[in-house]
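The next block holds one structure in the form of structure tokens; read it before the comments.
Missing here is one protein chain; the remaining ones are kept as they sit in the complex.
And then chain A:
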Amino acid sequence: MDFNDILKDFETTSRSRLRSDDTLRTEDLQALTQAWIQERTIPEVLPYEEDLLERILERMRKQIEFIELNSIELQKHEREIKLLLVIVESELDRVQFLIRSYVRTRLMKIDQFSVYIRSNEQELKKLSDNETVYMERHLDLLMELYNRQFLKNLPESLQALDEGGGLVNMVEKPDLHKPVFVKCGENGMVMIEGEEVELEKEGIYVMRYSAVKELVKMGSMIVL
């Protein structure tokens, strides 16, 4: 192996590393987009994408630094850096929008199902630490409000907010049978009410979430 080979070797490895960082960035954004779509369309709260968001937030911090650094030195480079700043800022806005909408959708579901989530170990695991704190505090405030405003005036037997017996359960749970739109990545089959439904690759279907939940989780199907 002579010097040139080593050099070439070095070049290709560094280039492939660059390229892999590049694809990771692209994949991460796609993953975030898909996570957002899933939260919006699927009835239950999904596990919080902690690592993914951590990576993206870190990159966002770098971009903000870049913007701050360059807007100070704006006079020097003039034009080109201005355009670059516009590009960086617009992308930052786009990613921020995705994250914000993702988080808000989760909060909406957490508000809606908080009593159920709090009583269920597995559901609790899906929340981030911040979300758990938020849910507890929100629920405390709500309970206190209800108690002060009217519950204390009711007979004790009617004061519970999480009564499960009888015909109607007071605790709101996500309706897992709600239909969702999905696109299949491969041929397959699902059972719905004893009926076999054959799935074609690339086919677009509407069916209840409970039937396709596992396939979505495995990634052989994407929600739309």
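The rule is simple: a contact is a pair of C-beta atoms (placed from the backbone, for glycine too) under 8 Å apart; a residue touches a chain by one contact, two chains touch by 3 or more; residues count from 1.
By definition in this document, contacts and distances are computed from a predicted model.
Within the choices "Translin", "RBR-type E3 ubiquitin transferase", "DNA primase" or "DNA replication complex GINS protein PSF2", the name that UniProt assigns to the complex's undisplayed chain is "DNA replication complex GINS protein PSF2". Contact with the chain not shown here comes from a single listed residue; of A:108, A:124, A:141 or A:170, that residue is A:108. When the whole complex is considered, the residue among A:29, A:52 or A:139 that touches the unshown chain is A:29.
Along chain A, the points of touch with the absent chain fall at residues 18, 22, 25-26, 28-29, 33, 40, 56, 59-60, 63, 66, 80, 83-84, 86-88, 90-92, 94-95, 97, 101, 104-105, 107-108, 111, 175, 177-179, 181, 192-193, 195, 197-198, 200, 202-208, 224.
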